[in-house]
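All protein chains of the complex are present and in place, except for one that has been dropped.
Chain lettering (A and B) follows the sequence in which the chains are written, and residue indices restart at 1 in each chain.
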Amino acid sequence: MCDLRLHRSVFAACFTLLPLLSVPCFSQAAAQPETSLHIAAAADLQPLLPPLLAQFEAQTGIHAEASYQSSATLATQIIQGAPFDLFLAADLSFPQRVIDAGRAEQTSPLPYARGTLVLWTRNDSGVSDLSLDALSTPAIKSVGIANPEHAPYGRAAQAVLQHVNLFSAVQPKLKVAENIAQAAQYAESGNAQVGFISLTSASTPRLKADGHFVRVPAGDYPPILQGAVVIRGSAGAAAAHRFLNFLHTSDVEQKLAAQGLEPIH
Amino acid sequence: MPDISIRHRQGRFTLEAGFSVPNRWTVLFGPSGAGKTTLLRVIAGLTTPDSGRIQLGGKTVLDTDRNLSVPPGRRSIGLVSQQPALFPHLSVRQNVAFGIRHLESNRRSARVLEMLHLFGAESLADQPATQLSGGERKRVALARALAPAPQFLLLDEPLAGLDDASAQDILSRLLGLDIRVLYVSHDLAEIWRMPAEVVFLDAGRVTAIGPPQEVLASHRERLLAQLR
Partner (left out) sequence: MDLQALWLTLRLAVTTTVILLVLGIPLSYWIASTRAPWRPLVEAVTTLPILLPPTVLGFYLLVLLGPHTGFGRIVTRLLGHPLAFSFSGLVLGSVIYSLPFAVQPLAAGFRSVDTALIEQARLLGAGPLRTLISIFLPLSRHSVVAAAALCFTHTVGEFGVVLMIGGDIPGATRTLSIAIYDQVQDFSYTAANRTSLVLLSVSLIALLLLYARRNRNGAPSA
């Protein structure tokens, strides 16, 4: 019976495989230009950042990659040493935390855009009256929202509901998503009949085709100022500054505005 | 000073035994539940008693006062239980060879065949252990236990469940061995043939030691009660 030999050969094979697997040669060999700029980007930027990154690379030759997560998670990771160069958050509080932890170059966040909150629903959702008041009616059974505890758009949405005195009426219907992109998903997939999402998400081709929205009056919620910081001592800090300048060129600002991120002046 | 002197509590059962093993064969006799298997396990080193002292062949293998306990593998003991416990993933040959790996390959093979021959099981050498009958398993288990040439052979009712012919055959072969045997039994009939000193164990205590006739005579009542 070859059991002993079988086990020995299995173990031997594994031990020789192991060092091979630790070598990331394969992935590096793929025709991937070296990334010079690592951006930690808030979830709401996911629809519009990729083409901008491509444009940035075409103009400057700097290859940038972005990781999209909630601003809260990104802030945590950056504070714990994540190798990002630039943090584009969905508000000012998270960049501030990074600053307070001593990980940022700036002493206060650099606002780079202003977000807009909208109320969105699928065209086939059967919701005829898409408005804030309608939220408390029985016709609307579920309302998607980003987590008000730590997502800037979620906080804004909660502020809106409180401002129009509908929070307690609507609260039982809230479907809380981890971040604003997920809130858009809840609405887009129909899991939430209507959703408080970002104008950025609502402006994507897919959501434009599948549904319609109304803007939430700006006066109903504190402005969603999205701020950025450059990570102190990071490898791509210089590239990060170039990207920030790039964001403020009028051409890019127009593009951002067209997709729901108003420039700040 | 008796060779074996132990005291052990297991739940509500207390085993307290002391006796010597001067003869070639010692029979541990008694009704079921008397503690015979426990005693065997203690001698083999598989169970450590609460207190006691065991000397085998002049060597102290257990002394709880001195915190001394020689591991089972070094007590020069072979044990064959009622359930032979052959290694199911190995062949007969590999089973018998298990305890003599230190021998050089040729000597090892020779020894394996010698042991199998001793118990009439040479023909089984290359069979998987799982394909043997009850009697065949006992033979292989005995061959395996004896292969490392232990000084003592502990047998826990080895003939139980065998047909008469196999039982007689195996017993004859055992009797022909030149080795100290501690033989556990609760079967009256078989112990008459043995050149043994009988140690009568009852409810955890040694109540008699002596030649079969004496011991059995003094326990007539007890034995008759058993048979009823």
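The criterion applied here is as follows: contacts are C-beta pairs under 8 Å (C-beta built on N, C-alpha and C of every residue); 3 or more make two chains touch, one makes a residue touch a chain.
Predicted model only: the values in this text are computed from it and were never measured.
J.: With touch as defined up top, name the shown chains that contact the chain not shown.
T.: A, B
J.: Looking beyond the chains shown, say which of A:61, A:81, A:172 or A:219 touches the absent one.
T.: Result: among the candidates, A:81 touches the missing chain.
J.: Applying the definition given at the start, please give the residues of chain A touching the unseen chain.
T.: The list for chain A reads 3-4, 7, 11, 14-15, 17-18, 21-22, 24, 26-28, 30, 32, 35, 38, 40, 43, 46-47, 65, 67-69, 73, 76-77, 79-84, 181-182, 185, 188, 204, 206-207.
J.: Which residue numbers on chain B touch the omitted chain?
T.: Missing-chain contacts on chain B: residues 44-46, 71-74, 77-79, 81, 83, 85, 87-89, 98-99, 130, 144-145, 148.
Simple rule for what comes next: only the chains that are shown with their structure count from here on.
J.: Using mean CA coordinates as chain centres, what's the gap between chain A and chain B in Å?
T.: 75
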